[in-house]
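Removed: one protein chain of the complex. Kept in place: all other protein chains.
Presenting chain A:
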Amino acid sequence: MNAPDRFELFVLPDGAKKVTMVRDTKIPNASMFTILKEDHTIGNLIRMQLIADQDIIFAGYRMPHPLEHNVNIRIQTNNNTNPLECVQKSMECLSREFTSLENSFIEQVQKKRNVADQYI
């Protein structure tokens, strides 16, 4: 009866911005990104990619509350770059990785199908 609608998990409300960034006022080169209507799937993916970057001093994510379907990603970088550039770079890396994964998968499926109809 009072349970929230399930589609609130993934439907972005009208007028809401998918991504917002709040610069930290106390620590240099640090920011908090908030992504609406995402969960650990994207949060963990981005965080692990950020950690692979040597310019990142700190990268972590959390979902503030189970009823708030948002991901907060906190990033701190060194002076070589800034948080926005780092996040954009890491997401570009992930996009490229999944693109090559998709191409590789399609190619493998075609190859497998051509081998005398493997379907059982």
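Just so we're on the same page, a contact is a pair of C-beta atoms (placed from the backbone, for glycine too) under 8 Å apart; a residue touches a chain by one contact, two chains touch by 3 or more; residues count from 1.
Here, contacts and distances are computed from a predicted model.
For the chain that is left out, the UniProt protein name among "Vacuolar-sorting protein SNF8", "DNA-directed RNA polymerase II subunit rpb3", "Adenylyltransferase and sulfurtransferase MOCS3" or "Cytochrome c oxidase subunit 6B2" is "DNA-directed RNA polymerase II subunit rpb3". Where chain A meets the chain that is not shown, the touching residues are 6-7, 9-11, 17-19, 21, 23, 35, 38, 40-42, 44-45, 47-49, 52-55, 80-81, 84, 87-102, 104-106, 108-109, 111-113, 118-120.
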